[in-house]
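As you look at this complex, bear in mind that one protein chain is not there, while each of the others sits in place.
Now for chain A:
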Amino acid sequence: MMLIPCPWCGPRDESEFHYGGQAGVAYPADPAALSDEEWARYLFFRDNPKGPFRERWSHSAGCRRWFNLVRDTVTNEVLG
């Protein structure tokens, strides 16, 4: 079980959280102008690094706020 530092509630068990995938995926400025491939790339393609990964988490059993976290995908160490 990971201990995840919620910016509002402090460190809590991983089971209180909801995972939101990669952080910083911007919504396309003009979605209608995208080709199907570009749209699919926006919807489904995500980085899968071995190492530090910036991702979204929601403290769903606590303050219910979303926040960003950098986690090392090899060690599960929270880097900030």
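Here, contacts are C-beta pairs under 8 Å (C-beta built on N, C-alpha and C of every residue); 3 or more make two chains touch, one makes a residue touch a chain; residues count from 1.
We adopt the following convention: contacts and distances are computed from a predicted model.
Its UniProt record calls the unshown chain "Sarcosine oxidase subunit gamma", which is the correct pick from "Sarcosine oxidase subunit gamma", "Fe-S cluster assembly protein SufD", "ABC transporter permease" or "Phosphoribosylformylglycinamidine synthase subunit PurQ".
The chain not shown here is touched by just one of A:H18, A:R46 or A:R64, and that residue is A:R64. In the full complex, the hidden chain is touched by chain A at residues 8-9, 12-13, 15-16, 61-65.
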